[in-house]
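Below is the structure I would like to discuss, written out as structure tokens.
Apart from one protein chain that is not included, each protein chain of the complex appears where it belongs.
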Amino acid sequence: MSTVFQFIGENITYIYLILLMAFVGVELISHVPSVLHTPLMSGANAIHGVVLIGAIIVLGNAEATDYFSLIVGFVGVFVGTLNVIGGFVVTDRMLEMFKKKPKK
Amino acid sequence: MSTVFQFIGENITYIYLILLMAFVGVELISHVPSVLHTPLMSGANAIHGVVLIGAIIVLGNAEATDYFSLIVGFVGVFVGTLNVIGGFVVTDRMLEMFKKKPKK
Amino acid sequence: MNYLQEIAYLIGSVGFIVGIKMMGQADSARRGNLVAAFGMAVAVIATLFLDKSGFHIIGNLSYILIAIVLGTIVGTLMAKRVQMTAMPEMVSIFNGMGGLAAALISIIEWTHLKHVGEVVELGLYVPIVAGLIIGTISFTGSMVAWGKLNGKLGDFRFPAQQYINAIVLVFIIAAAYFTYSTGMASDIPWFYVTLGVSLVYGLLFVFPIGGADMPVVISLLNSFTGVAAACGGFLYDNNVMLMGGVLVGSAGTILTIVMTKAMNRSLTNVLIGMAGSGGSGGGTGASGGSVREVQATDVAIMCKYAQKVIIVPGYGLAVAQAQHVCHELELLLEEEGVEVKYAIHPVAGRMPGHMNVLLAESNVEYDKLIEMEDINPEFPTTDVVLVVGANDVVNPAAKNDSNSPIYGMPILDVDTAKQIVVLKRSMKSGYAGIENALFFDPKCGMLFGDAKDSIGKLVSEVKAL
Partner (left out) sequence: MNYLQEIAYLIGSVGFIVGIKMMGQADSARRGNLVAAFGMAVAVIATLFLDKSGFHIIGNLSYILIAIVLGTIVGTLMAKRVQMTAMPEMVSIFNGMGGLAAALISIIEWTHLKHVGEVVELGLYVPIVAGLIIGTISFTGSMVAWGKLNGKLGDFRFPAQQYINAIVLVFIIAAAYFTYSTGMASDIPWFYVTLGVSLVYGLLFVFPIGGADMPVVISLLNSFTGVAAACGGFLYDNNVMLMGGVLVGSAGTILTIVMTKAMNRSLTNVLIGMAGSGGSGGGTGASGGSVREVQATDVAIMCKYAQKVIIVPGYGLAVAQAQHVCHELELLLEEEGVEVKYAIHPVAGRMPGHMNVLLAESNVEYDKLIEMEDINPEFPTTDVVLVVGANDVVNPAAKNDSNSPIYGMPILDVDTAKQIVVLKRSMKSGYAGIENALFFDPKCGMLFGDAKDSIGKLVSEVKAL
């Protein structure tokens, strides 16, 4: 029990950040009209592409001779970019269709 | 400019916490039906009574001979408690009236 | 056993968030208040009996407990005794107390700094002085709001008030800056100058604002006090103060904006004191058409033989304290087989939810209070609408007349009903100070007199029939 307390205490700021962010996420979504569910899903999908940054860090730190890390990292950055770019572009295309047409 | 950056950088966690909490506050309130505005105002009023904790800390740290701090701190704790207790009780009374009456 | 205090503060913070969230929905609101109170209790206990290194009883515990007990007794008594209609005043007082507490903390911390010497650390100074200024403004501002709400203080406007207020505000900031730059060395006690001018600013800030706008002002001062509490959180590196303060600061600000929006006003508009005349002053309306006066007997007959009656309560119902007799009428008509509902406009009365609070006090069932959007489609199938002391919220000018100050405000569409009866004392206008074309509608009859008297007559007439 006390190790759990200690863990919580040591990471208290992380816990605040995570809790608050989770609240923000929940509140932001709860009132969204269902028409926008699919674009939102797609937009959120693009945002978790932020994992790309982790891949960049990994590839950036790989030794010049560490081929395993270089190759896997390269793939990581590539697929991460796919997620980010593809995600935002697809979302944009979906949302483009919701725009109001100018009245004739 | 760079001192501003430094200030932001040093307090980055605070800034995250404040920003996120501000978002939470805004999102929580934006969709509230207007009937509940007054009780909510009253409830929020009770919550900022958390300043009581500051008053307790001040009074708790006052030297036994430091009459100024003792007296002012005592008043601080007293009015802080007024805010907290009065706030919650008044809110409860308001909300009591919204409860659904059992059907006859 | 470390970190217990941090965990308690975390629980407190989450309690505040969850509490506010639950308070935003009618069915969980009351429990939400309890959740927030629970969070507060945990935080206070953790402050008394824990510190960063584990269990530790705080100094001067006996004094602290005495102050808390006294505060609890006085606070409970005040809160329990207050009349329903005086609730906003009560909130205003409690809000002022919170601001005062924040200011007192800053004062003590400042005097402690005196021992430190001439140079004050910026990271320490900013929260101290911000807490002082904001807390003080909230304190005196709330006191003025309280005075206005209970009628002790009138409106007080002076020429160029906005500019004077702006100058005073600049002066406060300058004094705060001098306090910092001169430290303790200066001959002038800049810190206390800052305090004094802030006290005055709180008065100047609220004085010009119309009494009827006080709910908005209280909500704004509420968020001020939240920010002051957050300053304390910075100062003591105390997460629960920080979180609670910021939450109230942001929630209060948004609430203020939402409230002004519901009244079709802007916040600046309220703050520079451009309110309506407040209360039932204003011009005596006598526009082109003619008005049809009706008698209680006729209205009683109309209601008794109607299928569906909708009551539109307004500020006049509150003034006349007619909620109980109104409920009596409702029960009586229901016994006769008439369907009776209340149409609740979001800003009817003088505070948000005013009508709900009032009618709930007289035991009207919650299900019978129908919000504007839901009741508007029902008016066409309604036989009689009784408009009891309401005026602006049924004024068709909001729809038809783009020059009207209330143009664009959503209203209750009573003019689609088959018959309308308006209960008020005269042809005087309401809060917005404008005429109401509804009263000249051929379908509309006026039953003049105090709302309580008029409804009382209706009750006896219906009984007599």
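Miscellaneous remarks
Chains: A, B and C, in written order; residue numbering restarts at 1 for each.
The definition used in the following text is that a residue touches a chain if its C-beta (ideal position, glycine included) is under 8 Å from a C-beta of that chain, and two chains touch if they have at least 3 such contacts.
Since the structure is predicted, the reported quantities are computational estimates derived from the model, not experimental observations.
Shown chains touched by the undisplayed chain in the intact complex: A, B. Considering the complete assembly, subunit B touches the hidden chain via residues 2, 5-6, 8-10, 12, 15-16, 19, 23, 27. Take subunit A: the residues that touch the chain left off the picture are 14, 17-18, 21-26, 28-62, 64, 68-70, 72-101.
Quick note on the criterion: only the chains that are shown with their structure count from here on.
Top contact pair of chains, counted by C-beta pairs, is B-C.
Here the CA centre of subunit A is 41 Å from the CA centre of subunit C. If you average the CA atoms of subunit B and of subunit C, the two centres end up 17 Å from each other. Per-chain CA centroids place subunit A at a distance of 33 Å from subunit B.
Residue positions of subunit C touching 2 or more other chains: 17, 239, 243.
Shared contact sites, meaning residues of subunit B that touch two or more other chains, fall at 17, 21, 23-24, 28, 31.
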